[in-house]
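Removed from the display is one protein chain of the complex; every other protein chain stays in position.
In this document, chain identifiers A, B and C correspond to the written order of the chains, with residue numbering beginning at 1 in each.
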Amino acid sequence: MSQLVRTRITSREEPAPGFCLIEFYAPSLARAAQPGQFVHIRCGEGSDPLLRRPISIHAVNRRDGLVRILFQVVGRGTALLARSGEGMIDVMGPLGRGFSRGQACRNCNNSSGNAPAGTGNTGDIIVVGGGIGVAPLHFLLQEIAGSGESGRTTVLLGARSAGQLLIREAVEKMGFVVHVATDDGTAGHHGPVTGLLANALRRHPGFVYACGPAPMLKTVCALLAEAGVPGEVSVEERMACGVGACLSCACRVRDAGGRETYRRACVDGPVFPAGEVVW
Amino acid sequence: MSQLVRTRITSREEPAPGFCLIEFYAPSLARAAQPGQFVHIRCGEGSDPLLRRPISIHAVNRRDGLVRILFQVVGRGTALLARSGEGMIDVMGPLGRGFSRGQACRNCNNSSGNAPAGTGNTGDIIVVGGGIGVAPLHFLLQEIAGSGESGRTTVLLGARSAGQLLIREAVEKMGFVVHVATDDGTAGHHGPVTGLLANALRRHPGFVYACGPAPMLKTVCALLAEAGVPGEVSVEERMACGVGACLSCACRVRDAGGRETYRRACVDGPVFPAGEVVW
Amino acid sequence: MNLAVNLGGIKMKNPVATASGTFGFGLEYQPYIDLQRLGAIIVKGTTPSPRAGNPPPRIAETPSGMLNAIGLQNPGVDRVVEEILPRLAGLGTPVIVNIAGDTVEDYALVARKLDGAPGVVGLEVNISCPNVKKGGIQFGSDPRSAAEVTRAVKAATGLPVIVKLSPNVTDIVAMAEAVAEAGADALSMINTLLGMAIDVDRRRPVLGNVTGGLSGPAVRPVAVRAVWQVYRAVSLPILGMGGIMTARDALEFILAGATAVAVGTANFVNPRATVEVVEGIEQYMRENGFTDINELTGLAQRNVAGC
Partner (left out) sequence: MNLAVNLGGIKMKNPVATASGTFGFGLEYQPYIDLQRLGAIIVKGTTPSPRAGNPPPRIAETPSGMLNAIGLQNPGVDRVVEEILPRLAGLGTPVIVNIAGDTVEDYALVARKLDGAPGVVGLEVNISCPNVKKGGIQFGSDPRSAAEVTRAVKAATGLPVIVKLSPNVTDIVAMAEAVAEAGADALSMINTLLGMAIDVDRRRPVLGNVTGGLSGPAVRPVAVRAVWQVYRAVSLPILGMGGIMTARDALEFILAGATAVAVGTANFVNPRATVEVVEGIEQYMRENGFTDINELTGLAQRNVAGC
């Protein structure tokens, strides 16, 4: 169950200029967290900025009760978080529905029926991340590696340039095959990571997990639909409450009957079946 | 002339629980500052809290270009200031009209005509401070000591209890005779510092300088009027601009013709002739 | 110490409610607080038929505030009565349903369907939502229409009726007088201020709906003023809200004239805000020697000369 904790920051790093990796102590949060879930963080004490900021769970160390988040400094909230003086952090979580790995496949009802990894599916897995969207995928890959499925998993990572391929090394160390793409061509494929995905889909994998900026996810969903491959994407919407109470985070989806409607990214997502999201 | 500077904090101390002494580097501010003047400080980066906070100049070290402020943590602004992480401070100043020591006696026109210290007056001087009101008096006493007048000056300090007689030691070291009063009787006279003043006024001093909470200053002014002794008090009003532009800081005064009117504490004060202020 | 208040016939064990639209249908905050500690739960605005709501983005953060343009997304009164209210009935906390519509008949219909619904102790009539095209705002800015809606709802239900006023009017006192005259049992104020934000990089409004309602601490001075003005003119009990984050904020409303308060946007920032407000009010009363919360209502009015 989600908790509200004010806890100690155990480490803070700058893995690349403009990015921040924070580790904090929260044992029961670490225990409960699933890949794709997020925490909701208060970035200051006053009322400006007012709202919490949703940040995905990047890694957990259940033994030591530690949770990590990785984020990009894009505005006031993340800037404050990156240098919050007191060494404390105020987090709610874990929140949201994560990737459907290893759980009852709730998403399969609405989607094509193919089961995702960890639920008996035997096809190959592709994990594709762009920009800071790689943050939650790191946690997902930890779990996939833990269940011994790294051998049948391909990881595609995209970034603006080589220096921003934040999780590449960590994921390679876990034993995954990683292909990279950069917008400026400083590493791997010169172009968007969806270029790599288009190729990879030709090998008819069993399931695709994706997270990244909206235009990338839109392309991913289109490619999956074309290839007939099931998958899940983690979307970003602006959030106020993070717990399903305010209806701020409406994500347009197609329901079982094919009708368009809104679902709450904070509790019905942020991970949705690729086929459901209306872009 | 007043300046806007964003500068380095060179030291920060806690002289007593709930009080903070900050020193910062601002050579031209140090050079221009007069006792009784204040600086106007931005306490946070966001818009909450929004306004600057006025804090008196507590001490200057003109040789090294250093300025000190001493303040009590009473709310959000002062709390932020007492632990502002980055080691920088954003100050405007020096602002306001200080004590009329050694300057053309602008205040004498409206008041009883007795000249204050340093302007040829030969009577004894009494400096009386209550609570955090001692902050600007420290600077005043530095200047009085500097002009060799400590011999004819008596200092009366009041505080809630012994531990909060913040400037006592420093002022004794400067060579002043200091009498103290505490509300709880833990040091000196048991009762308000105005009790000491009533006694001291019997010796018909030449001029009195006072700063402290409003009720204390009200009593000081009444005592001075009764004793026929001239003096100056430094008042506190809420301030927005600090430069005379917004008319927020209205202090009710009696003008030369005896009519009540408002004057701006930030530029016409914060130091006013004791006889002018309407309580 | 007595914290209990009577809001126009609605008995609350303490004066702290949740503001409509910010607390879902009540259960979302269960992981963080004991819902029984609340004076009342006011649930999301409910309309005759289901509503999908407005296109995203639906919120924008502003200095000490936020804009929302949810667009009254709700499952419609029938599902609320059949599926949602029964789940809340067991909580032991009074539930007030916020109702809305496009026409006077809509309001009456929703009120009628909620009459006798389990656990429901009152209705809050939202005549002031700035985020729906029809209805809403007009009812909230014209005293005559507001009175008409009030009368229709009163006729349709035996439940106490709170009418929720908009701050987007020239004269909130005239609105209050009109709905009081029409039979309202209590008043709640304020709903959000009409605002908007522009995305300077994309050079277009941030919100999908262009304009939205401003809430949060930024609006508190406007809300306290509204309560102050209405308290002196109208004798109905007031449910005050707008930017309450802490017990001290809540006490501003109570001292200005509110019988009870609602906590809205603060829930998003601090999910324990409601309970902390209750505890803070208790502490204030203890420290200041008050034994009955009702002594505090309007006290600041009596401390002003000539009032």
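As a working rule, a residue touches a chain if its C-beta (ideal position, glycine included) is under 8 Å from a C-beta of that chain, and two chains touch if they have at least 3 such contacts.
Note that the structure is predicted; figures quoted are calculated from it, not measured.
Participant: Which of the visible chains would the unseen chain be in contact with across the whole complex?
Facilitator: Spelled out, the missing chain touches these shown chains: A, B, C.
Participant: For the chain left off this view, which of C:8, C:94 or C:217 is in contact with it?
Facilitator: C:217
Participant: Determine which one of C:64, C:188 or C:274 touches the chain that has been left out.
Facilitator: Here the residue in touch with the unshown chain is C:64.
Participant: Can you name the residues of chain B that touch the chain not displayed here?
Facilitator: Residues 1-4, 42, 46-52, 92, 237-252, 261-262, 267 of chain B touch the chain absent from view.
Participant: Spell out the interface residues on chain A facing the chain that's missing from view.
Facilitator: Residues 46-48 of chain A touch the chain absent from view.
Participant: So that we can see where the missing chain sits, which residues of chain C does it touch?
Facilitator: 62-65, 67, 141, 168-171, 193-198, 200, 202-205, 210-212, 214, 216-222, 224-225, 228, 243, 248, 251-252, 255-256, 284, 299-300, 303-304
By definition in this document, only the chains that are shown with their structure count from here on.
Participant: Can you give the whole-Å distance between the Cα centres of chain A and chain C?
Facilitator: 36
Participant: Please compute the C-alpha centroid of chain B, do the same for chain C, then give the distance between them in whole Å.
Facilitator: Chain centroid spacing, chain B to chain C, equals 47 Å.
Participant: Quick one: which residues in chain B touch 2 or more of the other chains?
Facilitator: Residues 46-48 of chain B touch two or more partner chains.
Participant: Please output the residue numbers of chain C that touch at least 2 other chains, ranges allowed.
Facilitator: Those would be 63-64, 217.
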